[in-house]
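Input: a single structure, listed below in structure tokens.
Just one protein chain is left out here, and the rest sit where they should.
For clarity, chains are labelled A and B in written order, and residue numbers in each chain start from 1.
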Amino acid sequence: MSGIKRPRRQRAGRYTVLMLGLAATGLVYAAVTGAGGAASAATPGGPSPADIAQGKAIFADTCSSCHGMNAQGTAAGPSLMGVGAAAVDFQMSTGRMPGKDFDAEMPRKPVTFTTEQIHQVAAYISFLGGGPAIPSAAMVDPAGADLALGQQLFITNCAQCHNFAGAGGALTYGKYAPALTHSTPTQIYEAMLTGPEAMPVFSDTTVTPAQKRDIIAHITTVRAEPNPGGFSLGRVGPVTEGLVAFLGGIAFLVFVAIWITMKRREA
Amino acid sequence: MTKSKTTEALEDTGRFLDDRLRAARAVRSALRKLYPDHWTFLLGEIALYSFVILLLTGTFLTFFFQPSMSEVIYHGIYTPLRGVRMSEAYASTLNISFDVRGGLLMRQIHHWAALLFMAAIFVHMLRIFFTGAYRKPRELNWLIGIVLFTLGLVEGLFGYSLPDDLLSGTGLKITQGVLETIPIVGTYASFFLFGGEYPGNLIIPRLYVIHVLLIPALLLGLISAHLFFMYHQKHTQMPSKGRTERNVVGAPAYPYFAAKTSAFFLFIFAVLALMSTFAQINPIWLYGPYNPSAITAGSQPDFYLGPLEGALRIMPAWEWNVFGHTFAFNVFIPALVPLGIIFTGAALWPFLEQWITGDRREHHVNDRPRNAATRTAIGMAAVTFWGVLWLEGANDVIADQLQIPLFTLTWIARFAVILGPIIAYWVTKRICLGLQRKDAHLLEHGVETGIIRQLPSGEYVELTKPVDEDKRAVLEYGRVGAPQLTGPPTDADEVPAPGTRGPLGRMRTRLDRVITEGIPIEADGHGNGHGDGHGNGHGSPAAVTAGEQEGAQPAEPGPEPGGTDGEDAAR
Partner (left out) sequence: MQGSGEQFPPADGAEELPESRAPHRVVGTPPPARARTLLEAPPQEDRRPERWLPAEPSNLDQAKRAERLVAALFILSMLASIGFVAAYVGLEVHSVVATQRSNLALGVSMSVAFGALAVGVVIWVRYLMPKVELTEERKPLASSPKDRAEFDKDFTEGAEASGFVKRPLLRRTLIAASVPLAVAPLVILRDLGPLPGTSLRHTVWRKGLRLLVFGPNTPLRPADFAIPGQMITVVPDGYQDNLDALAKAATIIIKFGPGQLRPPTVMNWTVDGIVAYSKICTHVGCPVALYEQTTHNILCPCHQSTFDATRGAKVIFGPAARPLPQLPLGTDAEGFLVATSDYHEPVGPSFWERG
């Protein structure tokens, strides 16, 4: 009897091992590529092959001249392998990409593509090299966030470049940290996650998705807040205040002093 | 005629006081005191009344502010900070801003008034300098003014550090870092000021006492002395017809000056209230509480400390490590040298100018800045020096707003801080001399009337009209026949005059020639406007006259102590 049973067990064992191996490969692959963020994609059910194909077409038209036909990078543009859908969504939805004037830094500019097209390109890049996914709406919703922790994280990790109110600041060699006035919660999340240009990366294992949501809540609350003391003067601090003291205060009072001491012509 | 009830009441009060004080004569002379009128004379008043407003609003704030560094968790109305740990000082400032009616307005008026106070001192000091109002007998007031400026800087720094927010806390850290680098005593000074390691929990209460009690007391005392001297010596006046070194022309204190100065006080209060309504200042709730491991982009002190900040940024990284000790030149040079040069130079300037020109007469009529070309040029050089450092202090904000690379700005500033004052000196001097030449031309040739006449010879000439009396008085003032330094360099026997001997004396003579450089005007009103651009003319104003004078003709200098002033009268 042992002779008949053994081949069946061996065959079953081989299939089992094969299935396990495939499953393990898939898991490892998912773990490595999904290391930057949660697995949920922006489009429910994930991108379809049609989306990826469409994204590839747009990419070939618009992006490949600098980033290479296979997104491997050229002298003009970096490799996009592993940057993820989040990076593509950030760069294209803020208008930074497609890049035009190649200066110290890509500025935010009017967006050239529709959201659907952006997601398609993002899906293609993600298909090519993996990387962090676009956050879902729930992940960036400020409601219910821990504002106190958000304030502390923002002030410690963001304010030194972007300024205490997100009004932006200077970096070296003509670069700058942009103001956060126009960034959507999704874009803020993606920027933290992917570290565009000079910005460092704040991965999900260091600043967790919940903490990112707290930071977003802090930013959106503060920037929407009215200025109870009058006009904000740019929320840049003492520099504009000093200007106003001289140009507003002293200059006006000089005019008043001239009026008070003016010689009046006798009628 | 029956008296009105008011008149009777006033008389009764007056009699009551006078019975006890013998005040009639003193008060009457105070009421009749004349105050010369010019808009530049009101700049000091801006500072004075800003100070009064600071006292008033500051007192209000002390009723609510808690100068304590004990930590609390915020549970107030400002949602972005709910649950955040902060000091009581910071929490009480949030409370003033959001839970006390009028609290935010008072905080803002207080801070705007501080900025206005410093800005007013700055322009007032420049006015005094450029018109030569610091000269004898007002040198003491000039020195008091410099001390007031310095005290104001410190008072403002301590004041805006009290709320213990992120921005001002960074400033305190910089203060501590600078202190620490001072050779020999730095670490001790830092530990004594902060009561131990930075930040400790003593610095805010200590700054509070200094800010609320000690420095205001000093300021009050010095401002009173400053005003008393001005009162006793009588204010200076601008050159004009009928004004001489021996009179005061103006309107009496009662009712004119009292009314005008009260109106100006009300204006200042109104402007501050307006600024505090429409221009937000020091929004500490946006900065968040201080934490030594956090910082914001665009960290600057208030503008009056800008040059200090700029000096720190502009400095290259020079440091010596010798025999186990560190000389941090990169820190204590910027902290001490630029402001040291300016304040020491300013303090010494009246005496230096006196020594160089030998001019020890009293001066009660101001110079027109153009008539003291070298002084004005030096002043503009100092302003440029200050200004370059000030702009460098804001270099990251400028870099961001104007899209200029950060390091480029610093490099430009490093050159501009040396070259700028030199260029400013030269340009200002040329402008002043040019204006003097224009004045001389006007005096000599008169005002163009636009009427053309043809002469019998066929030539066309434009008719000119002599300058009218008032204008002539202004143009000629101080330019005609002023005596020079120390008499002729040698007397008949070829012996050099005392004061011009030796290397120091020769340098003094040369400096005198530079300082008094100007375009001369002859005593009879005709200018020497063309020809030599330098000449050996004199910019110093006319002497104290021996008696009453009418019109613009200053007389010979009277007998003065300090005998080397020559008998060199109007030339």
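The rule we apply is simple: a contact is a pair of C-beta atoms (placed from the backbone, for glycine too) under 8 Å apart; a residue touches a chain by one contact, two chains touch by 3 or more.
Predicted model only: the values in this text are computed from it and were never measured.
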Consider the whole complex, including the chain that is not shown, and state which of B:L56, B:L126, B:V249 or B:L435 touches that chain. B:V249
Out of B:I284, B:L312 or B:A473, which touches the unshown chain? B:L312
Residues belonging to chain A that touch the chain removed from view: 35-36, 149, 152-153, 156-157, 160-161, 169, 171-173, 175, 177, 195, 197-203, 205-208, 211, 225-230, 259-260, 262, 264, 266-267
In chain B, positions touching the absent partner: 1, 3, 7, 10-11, 14-15, 18-19, 24-25, 28-29, 32, 34, 71, 77-78, 85, 97-105, 108, 137, 170, 173-174, 176-178, 180-188, 190-200, 202, 233-234, 242, 245-252, 255-256, 259-260, 262-264, 266-267, 269-270, 273-274, 276-278, 291-299, 309, 312-319, 321, 324-326, 328, 330-331, 334, 362, 364, 395-396, 406-407, 410, 544, 548, 550
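Just so it is clear, only the chains that are shown with their structure count from here on.
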Residue ranges of chain A in contact with chain B within the complex: 104, 146-148, 151-152, 155-156, 159-165, 167-174, 176-177, 218, 221-222, 225, 227-233, 235-239, 241-246, 248-250, 252-254, 256-258, 260-262
Residue positions on chain B within touch of chain A in the complex are 37-43, 46, 79-84, 97-98, 104, 108, 112, 115-116, 119-120, 123, 166-167, 260, 263-264, 267-268, 271-272, 275-283, 286-288, 291, 293-304, 306, 394, 396-397, 399-400, 403-407
